[in-house]
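A single protein chain has been omitted from the complex, and every remaining protein chain is retained in its original position.
The chains carry the letters A, B and C, assigned in the order they are written, with residues numbered from 1 in each.
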Amino acid sequence: MSTVGQILYTHPEDPEGVGAKITACVEACGECAQVCTVCADACLGEETVADLVACVRTDLDCADMCAVTGRAVSRRTGEEDDVLRLLLEACAEACRKCAEECERHAGEHEHCRLCAEACRRCEQACRELLAAL
Amino acid sequence: MSTVGQILYTHPEDPEGVGAKITACVEACGECAQVCTVCADACLGEETVADLVACVRTDLDCADMCAVTGRAVSRRTGEEDDVLRLLLEACAEACRKCAEECERHAGEHEHCRLCAEACRRCEQACRELLAAL
Amino acid sequence: MSTVGQILYTHPEDPEGVGAKITACVEACGECAQVCTVCADACLGEETVADLVACVRTDLDCADMCAVTGRAVSRRTGEEDDVLRLLLEACAEACRKCAEECERHAGEHEHCRLCAEACRRCEQACRELLAAL
Partner (left out) sequence: MSTVGQILYTHPEDPEGVGAKITACVEACGECAQVCTVCADACLGEETVADLVACVRTDLDCADMCAVTGRAVSRRTGEEDDVLRLLLEACAEACRKCAEECERHAGEHEHCRLCAEACRRCEQACRELLAAL
């Protein structure tokens, strides 16, 4: 088990049976935030950067969204309310949109191919947590 | 006009008539993120911190949410899509929830009173931008 | 007085006579983070984006650095230690570097001119707080 999974397991407040899905979501958000940050910078380093502006922007939005979603999911502020649900929906949409944009460049840029895959994994993790809440 | 309002006005891509509401939302999110960060830390500094745990958590969630919403709203990634709409709804809900929690302590703690007010302003700014999109 | 200044003033732990400089630093960091985020996106929207890649990157670095510095300065974690000092130095350097990069494009792009000014103000606020710690 990862350190993140382990520490979530030690939390004094029981996450009501959604612990495994919380862990999966926090980890997927962390990976996706990092990968989108690298993809944005890699796009900026390409000679064809002018064709990749939309990709940089969706990468930056998705990185920010995943970072904040991972943080909010990590907290026991109260799963019952609407904030986490809306945030997870927004994050899943940001991941879907970024995946679609990156997939358009996946043939030319390996970083876009890897980023699209990370976004799809994170979208799925967010939707699975949403379904479990 | 604030510097943020000025620089948003110089953006090469026209924000389609919602410029003033974008500026108001970015500024309200910036203020609310700062104020919630201070309120969380001020709650941690109170002798009665054990009674303020929910307040610390909603402050931290609200600070994160406002920070990322302000960033996303600042970008011309594309207003037409669902991501910004969902994020603004999530942020407005986080602000509403944090305002309600802080209002419970507003009589005892001036930082909670000020924080509740900033949250209400930010909730309104998010909802007004949502209505204009 | 701004809301941020007011709420910092209500904090139960006295900031040891550096309250005004803390407020100035938190506000300058908040403004600079917002302005750099807009400048990065505005650069991405320019036809000459390929010539502005360094500016986008320094904007993004500076925005991140100012955001986290504003948060850390807002907390009473303990001013005596080295973390805040090193962070303020790093933030001041990020602001200086971003100002220098933006100043190179200030004649062509009004957003770079405004951003350079916000960076200079934030650099100064960080250095003044450093001197007062």
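Criterion: a residue touches a chain if its C-beta (ideal position, glycine included) is under 8 Å from a C-beta of that chain, and two chains touch if they have at least 3 such contacts.
Model, not experiment: these values are computed from the prediction.
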Of the listed residues C:L87, C:A106 or C:A132, which contacts the missing chain in the full complex?
C:L87
Name, in rising order, the residues on chain A that touch the hidden chain in the full complex.
2-4, 6-8, 10-13, 26-27, 30-31, 33-35, 37-39, 41-42, 45-46, 63, 67, 70-71, 74-76, 109-111, 114-115, 117-118
Which positions on chain C touch the chain that was left off?
54, 57-58, 60-61, 64-65, 67-68, 71-72, 75-78, 81-83, 86-87, 89-90, 93-94, 97
Residues of chain B touching the missing chain are 41, 44-45, 47, 49-50, 53, 56-57, 60
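The rule we apply is simple: only the chains that are shown with their structure count from here on.
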Between chain B and chain A, is it the same set of residue numbers doing the touching on each side, over half shared, or a different set?
same
Identity of the chain that, by mean CA position, is farthest from chain A
C
For copies chain B and chain C, the superposing rotation on Cα atoms, rounded to the nearest 5 degrees, equals 180
Please state which pair of chains has more C-beta contact pairs than any other pair.
B-C
Measure off the straight-line distance from the CA centroid of chain A to the CA centroid of chain C, and report it in whole Å.
27
Among the residues of chain C, which are close enough to touch at least two other chains?
41, 45
